[in-house]
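Worksheet for the structure shown next.
Omission of a single protein chain aside, the complex is shown with its protein chains in their original locations.
On to chain A.
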């Protein structure tokens, strides 16, 4: 994806955002990718910025010196425009910075690296994530977690009523406006459900040995075939714990994955939609320093609010798989070193993603860091997809032809989804 003309990044002294004055945007600041201000009023109103015309290309002919108007000190029609040597300011001014060309940057490498970040929206979804992380898919949650979910001893008192109260609070009662936005009710619902689960600390003191980390930055690097891949960036809320999550699949199940083949999706390359870059650093970082008292990642919570960018459920599950894999890999490399090997003690990381109503559950078990070849022991992924917590939470009833189709308030509550959420939360405590 490399063009012949290299684009250099200039930080302009002016801001690179613009107030969009259209009625539906309500003067929202939009980021223009090219960083230009558009002073025309008609394009601005509809958010479309016309592309800038490229400047005329000046060809250099070897051996010929162009006659310029440099000595005349003023423009003369017919003479060429002089090109002066670049002036060096002598000191670093942060508002006037021109970055070097990509080839001249210190971290430039010949071999490209494909990076998966929080904004990546992969085409093939979970299949692509499985290929990239050399994993095998199992539908449904593992039996240990399902048994935790069904066990009545693990439940909060008046569980259904309290969960329904939490949903109504975040969806209907949280604001003076008629209804809150998704950016508000999605994190609010997640925090309320976590707060309900945390109330079980009375009966299970091991729940105290956990901590939530927001805005941590992950970095994990691995090689697959001839390509190098990385998972980078902030992703979501991470629940860390002092004790590792117990291993779910036994030795036989792990060895039996060696016989299963990885699914490819020819003609689409598995590197599609990943950011390809030649300027990168091979970094393996869990996001926390040495000596952190909560070194083991327990659960990753992802919230999909439909703004940057809007992920369909399949792509959201792919994002979950990739980030759980990245967390597990970073921790494996911190514990056992960078040499690719099959782990004697597999690392398990869980993940829950929600858009405010639908929940996706993923449990990832990292069995091997030997990801170069397609054969051998593979990692295991359990995916439970599209679990609705409730069907509708409407402020006003949906009436069609004078018949109430969906009543106002909360309707269609599914208790099993919260049981699974709670089971995932309690997994790891005795």
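What we mean here is this: a residue touches a chain if its C-beta (ideal position, glycine included) is under 8 Å from a C-beta of that chain, and two chains touch if they have at least 3 such contacts; residues count from 1.
Just so we're on the same page, contacts and distances are computed from a predicted model.
Chemist: Would you kindly match the missing chain to its UniProt protein name, picking from "Auxin-responsive protein", "Mitochondrial ribosomal protein S30", "Protein SEC13 homolog" or "Gamma-secretase subunit APH-1"?
Modeler: This omitted chain is identified in its UniProt record as "Mitochondrial ribosomal protein S30".
Chemist: Of the residues A:98, A:217 or A:255, I need the one that contacts the missing chain.
Modeler: Touching the chain that is not displayed is residue A:217.
Chemist: Among A:113, A:207, A:371 or A:389, which one touches the chain that has been omitted from the display?
Modeler: A:207
Chemist: Touching the absent chain in the whole complex: find that residue among A:41, A:95 or A:176.
Modeler: A:176
Chemist: Decide which residue listed in A:192, A:298 or A:420 touches the omitted chain of the complex.
Modeler: A:192
Chemist: Given the full complex, what residues of chain A touch the hidden partner chain?
Modeler: 165, 168-169, 172-176, 187-188, 191-192, 194-195, 198-199, 201-202, 207-208, 211-217, 285, 287-289, 291-294
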